[in-house]
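Before any comments, here is the structure.
Removed: one protein chain of the complex. Kept in place: all other protein chains.
Going in written order, the chains are labelled A, B and C, and every chain counts its residues from 1.
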Amino acid sequence: MPKFDVDESLVRKLAGLLEETGLNEIEYEISDQRIRVTRGGATMIAAAQAAPMAQAPAMAGAAPAAAPSDAPPAGAVLSPMVGTVYVSPEPGAPPYVKVGDQVAEGQTLLIVEAMKVMNPIPAPRAGKVEQILVSDAQPVEYGDVLLVVQ
Amino acid sequence: MPKFDVDESLVRKLAGLLEETGLNEIEYEISDQRIRVTRGGATMIAAAQAAPMAQAPAMAGAAPAAAPSDAPPAGAVLSPMVGTVYVSPEPGAPPYVKVGDQVAEGQTLLIVEAMKVMNPIPAPRAGKVEQILVSDAQPVEYGDVLLVVQ
Amino acid sequence: MFEKVLIANRGEIALRIHRACREMGIRTVAVHSTADADAMHVRLADESVCIGPPPSRQSYLNMPAILSAATIAGADAIHPGIGFLSENAQFAAMVEEHGFTFIGPSPEHITLMGDKVAAKDAARSLNIPVVPGSDGAIDNDVEAMRVAEEIGFPVLVKAAAGGGGKGMKVAESSNDLVQALSLARAEAKANFGNDAVYLEKYLSHPRHIEIQILADSHGNVIHLGERDCSLQRRHQKLLEEAPSPALNASQRTAIGETATAAMRRFGYRGAGTLEFLFQDGEFYFIEMNTRLQVEHPVSEMITGIDLVREQIRVAAGAPLSLAQDDVTFNGHAIECRINAESSETFLPSPGLVTDYHAPGGLGVRVDSALYAGYRVPSHYDSLIAKLIVSGSSRNECLMRLRRALEEFFIGGIETSIPLHRRLIAAPDFINGDYDIRWLEKFVASKE
Partner (left out) sequence: MFEKVLIANRGEIALRIHRACREMGIRTVAVHSTADADAMHVRLADESVCIGPPPSRQSYLNMPAILSAATIAGADAIHPGIGFLSENAQFAAMVEEHGFTFIGPSPEHITLMGDKVAAKDAARSLNIPVVPGSDGAIDNDVEAMRVAEEIGFPVLVKAAAGGGGKGMKVAESSNDLVQALSLARAEAKANFGNDAVYLEKYLSHPRHIEIQILADSHGNVIHLGERDCSLQRRHQKLLEEAPSPALNASQRTAIGETATAAMRRFGYRGAGTLEFLFQDGEFYFIEMNTRLQVEHPVSEMITGIDLVREQIRVAAGAPLSLAQDDVTFNGHAIECRINAESSETFLPSPGLVTDYHAPGGLGVRVDSALYAGYRVPSHYDSLIAKLIVSGSSRNECLMRLRRALEEFFIGGIETSIPLHRRLIAAPDFINGDYDIRWLEKFVASKE
């Protein structure tokens, strides 16, 4: 096994973000890499990048085929594009939906902005908003889970 | 089973980072390695590498090695050196032994010549010559099966 | 210099660009489809962004997705690599409009050279030699004979409205010309409803020779000599070498000067390649590629110049790091394009790479994004590795290539390695005696 090591600057950066944002915890996961730092309690999940060498070990062995990650949960609404999430129609306005809301099929759940175009993300079915996994102005990749409606 | 061990320097580094950043907890995971350190709960838990990697198949492409792959049969007499086999004391003379012969322990079975030196190969035990796997003047490697005596 | 470059490509070329960036201290952003989540360029990049599902149209050709990825990652510049969007002028323009630097030439240069007819006209006006022929349609047999004598036999009679070989006849000498004209006219009339024909010099055994150009935004243009890419099957290059066994130093200097003078006048910036047919000592322009080429490593090996680094430098506004006089040609280099396809049937062979062992040692370079456990997706190009071998002479290079191909082992999928092994043992190849039609015949002769 290659030496297991941590990216100290990443830890410092996340610590700085905790301080700056007043959050209690940041957990960060990409494929087989995950980092979590806490300063108290509560949860927020972000997804982005990590250091290159930390990734190399994943090249190891067996080759799990190109699965993007774990299968998304039932009722997951995935981002159809790369872009930036907006949870409300304009800054300061109330969000389109909150956890626990009942939504109708086709109702706008949030917006993904790409190339200055606001793309409304409609509810694929009627149901209850179980989880919202993104926050306002967060970048998302293609296929990221935005929220869970069941 | 890989030896279970902890990377003390990694733990120390993370402890230092906790101190420096004022965090309560750092959790870090890469593929099958995970470490979590906390402060305040006064616990340190480090879990590293578990799942054994699937063994990569051996390189199959290049020239197949002349490997002494299979275990030699019971009663096999192996060549103790590289050299050339002679089955009789001199050209034209009858062979030391034939298949079916009863031999006494220490009796010469054949000769392996190396560097102009004739090395008699004695029977390691009394028994019957079951097989002779070499012919006169044949080159042999170290560990080649010369004959089988049982 | 850039802080962070987004690499809008995949496979070995994405890795090639990543390496150049890392060596310049530039951070990299990989973009990828869901089929490439485990790809080497994604694993090694500083950051990665998933931009779409497997089909290229929705991922690697998806301009808004790539630009969005550049925005969220905060990249300064975008390298388009080879293929995909690398010769898409609209993409180049969009990249610049969104405030990123496009690592490549201007959209105008891409557009012009992307149009075959306009490119030939441009070449002519830049004094780049093109295939001689009649200026437009030929009115009568007398004019045809005059033009044919002028350009020299054999000549090709081609339907003005034509394509696909219809209405195309070769006249070997003046004796054949009248008949060739009437046959071509008849075929042209029958196929396209238009019997206008024109004449062009017919090249019976040309080589494909291309000149590598580098230009900055300060008016400096250099060439890195030629590559011989005559070994093609169905217009796919299989093996390239530099220098060409068919060129001597004065021919190299002459065509290099023609090319650099033309590019200086053209106001070109970045890496580019002028492709020529070459026969009997004469060059005939075919087209210009306004991007990096797959076979660029052979030029790197004989000149010691990192082409991707120069591309990045000039895109950032820096001058070329060397002048023409600093360019020296040392030894010989050959590249084998290793494809995931059968060496016999040429059918693609995607799938799980169970074993991967690349050759090493003196004079051996491998550019590949493969690794044991990687699954070659079926959605993309079949190029999986480039083996580039260099030596102090062509003979040394050939011997080294032979031993490197002996060592190369890719398990689980079929590859073109067996074909390369056969190819480099062919006496014609060893003698450097091949033209653009040779490989097709060689492959066919197997059966």
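Following the convention adopted for this analysis, a residue touches a chain if its C-beta (ideal position, glycine included) is under 8 Å from a C-beta of that chain, and two chains touch if they have at least 3 such contacts.
All values derive from a computational prediction rather than experimental measurement.
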- Item | Options C:Ser368, C:Ser382 or C:Ser416, residue touching the unrepresented chain | C:Ser368
- Query: Touching the left-out chain: which of C:His98, C:Lys120, C:Arg264 or C:His357?
  - Reply: C:His357
- Task: Among C:Leu15, C:Ile51, C:Val130 or C:Leu320, single out the residue that touches the unshown chain.
- Result: C:Leu15
- Item | Positions on subunit C where the hidden chain makes contact | 15-16, 19, 22-25, 44, 297, 300, 304, 306, 330-331, 355-358, 360-362, 364-368, 371-372, 392, 396, 399-400, 402-403, 406-407
- Message: Tell me which stretches of subunit B touch the chain missing from the display.
- Response: 9, 53-59, 62-69, 81-84, 114-115, 117, 139, 141-144
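In this section, only the chains that are shown with their structure count from here on.
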- Task: State the chain with the largest centre-to-centre distance from subunit C, centres being mean CA positions.
- Result: B
- Message: Centroid of subunit A to centroid of subunit B, CA atoms only: how many Å?
- Response: 50
- Averaged over CA atoms, how far is the centre of subunit A from the centre of subunit C? Could you give it in whole Å? 40
- Which subunit C residues sit where two or more other chains touch them? 372-373
- What are the residues of subunit B that contact at least two other chains? 56
